[in-house]
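Complex shown without one protein chain; remaining protein chains in place.
Now for subunit A:
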Amino acid sequence: MDLNLNWGLIAPVIVLQLLLVITALISLVRAESVRGSKWIWALIIIFGTIAGSIVYFLIGRKEA
């Protein structure tokens, strides 16, 4: 397998993914309380990347 990837195509995806994970982590740190414990959500966001962040935003956050 050649690692001669087309970085023009790949790099924006990586940047977007990092943006999503960092947003989720900032939101997690600044939240007063979340469903479940915060450190488990941190693990889910970091290791689940895209899916983990989406799941956190959808069901982890407490609205209002």
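Note that a residue touches a chain if its C-beta (ideal position, glycine included) is under 8 Å from a C-beta of that chain, and two chains touch if they have at least 3 such contacts; residues count from 1.
Here, contacts and distances are computed from a predicted model.
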Listed names "Response regulator receiver protein", "Imidazole glycerol phosphate synthase subunit HisH", "ABC-2 family transporter protein" or "Copper chaperone PCu(A)C", matching UniProt entry of the absent chain: "ABC-2 family transporter protein"
Positions on subunit A contacted by the hidden chain, ascending: 1, 6, 8-10, 12-13, 16-17, 19-20, 23-24, 26-27, 50, 53-54, 57-58, 61, 63-64
